[in-house]
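Every protein chain but one is kept in place in this view of the complex.
When the chains are written out, they are named A and B in that same order, and each has its own residue count from 1.
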Amino acid sequence: MSIDSIPVRVMAIEQVAPLIREFKLEAIEGRLPAFSPGSHVQVIMPGASREIRNAYSLCGDPATPRRYSIAVRLQDASRGGSSFMHGQVNVGDQLAITPPANLFAPVMAARKHLLIAGGVGITPFMSYIPELQRQGAKVELHYLYRGGQTGAYLDQLQQQLGSALHCYDSGQGNKCDLTAVLSGQGPGTHVYICGPESLIEGVRSTAAALGWPDSLIHFEAFAAPEPGEPFKAQLTRSGKTLDVAADESLLEALEREGVKVPNLCRGGVCGQCRTAVLEGDVEHRDDFLSNDERSSGSCIMPCVSRAAGKHLTLDL
Amino acid sequence: MQIDPSIKSRPTYTPPELVATAGLQLFVSESDAGHLLEPLYRQCAESGAQWLVAEPGNAPGTLADSLSGYLQRILNDAPVTTRLYVAGSESFLWDIRNQALLAGLVDEQIQLAPPVSAARRLFCTHCYTLMEGVTASPHTCTGCGRLLLVRDHFARLHGAYVGVQINAEDPDEQPEQEVLQ
Partner (left out) sequence: MRMSPKPVQTFRDDFTYSNSPGAVARFPFPFPEDEYRYSVNIEPHVTPGPEGSVFEYLLDIDEHYLSEMAERAIVLEENPKRCLAMPHMDLACWDMIERCMTSLAADYPEHFSLQVDGDQWTWENRLLNIKDSFTFGDSSTLPLPPMEYMGRQVQGDFALMDQRDGDLFLDAGIVTCPADWSLAFDAGMSFSEWHGPVPLAHEMGVFERALKYLTAIPVGRPVRRLNWTLTVNARMDTSPETYPNWGTDRASVTADNVGEKVHLRVELQVLDRMPRSNALMFSIRTFLISFDDLVTNPDWARRMHRVLKTLPPELIEYKGLGRYHDLAVEWLSRFDPAN
């Protein structure tokens, strides 16, 4: 669960929209890995009671991979992540990020890429556009934002896309007619949505009503490992009690305490680390146990699963 | 004689169902398979559905230029909400499906009716020759002459099953022919 982080330095900061701040990052040692369009990284930040990890799309051109750009929208009800980025991070500061992962890659075989972005949801598309254009692919972007808050990169997009760029500034009363956007498209048109839940839902339901096949509609879902809540694990056979922190797996905590548990994949699929649970509810995050085994609550896969509450008693 | 283990990759087929929200309902069939699609077609014939039929007598395994060309023209102008329904021999189903994929359609938009016969297209794994209308195993390769076990391992892009020499370990073996299901 805890992936080694890459230390980076903030080389530049730019306010690309009133509420959106862009950070350019470089590796402190060596070079940052190349990345594929649609990739994201997690920035690991100190929070009030525990570490916060927020995922941000890499919004630079993948052809210039050695410097990463991320853009952060200041959230109103911030749990700390965006207010930390906006308020506490300055040029020259050091941050820790995870290596890039990609859950939102463009479908390269598409005949046309129809991008629909809401506010800061423009970010993954900033990495799509240069790569797709290099491949000679057809790209059309519909960008919904509130001028004075979240419209970013408009000049750059205008230069790249020309008439294939359609802007809808809700502050000026421009609304995007999704039915019009999604009508009259040809075969092999793939739709990509990134933005608030309401926009994603709106596009999906409009597309379904118009008869679009689901597999042509793609949307960004950050399914990166969620940090958990800390809990205590009591080991009946060894008599130990240990604290499992929010950002470590139960397996890692056990190893830290010198308790050896057979393990192999460390990702919830191989079954090697199965451990008997004597007490406490389990939050199962694995792909190995059957539904019956899960609901019986009698065992756990410590490499990925956790206590559902504050406490687990294990037969170790 | 080799026992062919049952193969999970062999495609399974269900009778097509009409998708009402389709922008274009497109039916493609071989001439002896029309009955599989007719009930669906009748439900939407009034609203511009199209039906292409392959004439009998084409060289087996090739889409007639006319059918393929006509289909391509329709697909070029088709809406993204097109639904395609195909019926015929198994290799015909996958040839149409592969042409549609090249035109940008995705599998979700394409329904393949259960094949009208058990005849298979066979890919010889030794010389890469493709053979049509194979109904029994083993089958003699028309390219290299080897006697091939017709397996259930299927490749969608070829629309064919793989054939491997059945008596490579003991060339004197005389395996019995079995009719393919």
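Definition applied: a residue touches a chain if its C-beta (ideal position, glycine included) is under 8 Å from a C-beta of that chain, and two chains touch if they have at least 3 such contacts.
Only a predicted model underlies this, so the values are computations on that prediction, with no experimental measurement involved.
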Contacts of the hidden chain among displayed chains: A, B
Selected from A:14, A:243, A:287 or A:315 as touching the chain missing from the view: A:287
Hidden partner chain, touching residue among A:27, A:167, A:265 or A:308: A:265
Absent-chain contact - pick from A:10, A:107, A:154 or A:167: A:107
Where the unshown chain meets subunit B, residue by residue: 2-3, 5-10, 123, 125-126, 128, 146, 151-158, 162, 164-165, 168-171
Missing-chain contacts mapped onto subunit A: 3, 33-36, 38-39, 62, 65, 98-102, 105, 107-109, 215, 264-271, 287-288
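By our rule, only the chains that are shown with their structure count from here on.
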Residues of subunit A touching subunit B in the complex: 110-111, 184-189, 208-216
In the complex, subunit B residues that touch subunit A: 19, 21-23, 75, 77-83, 103-109
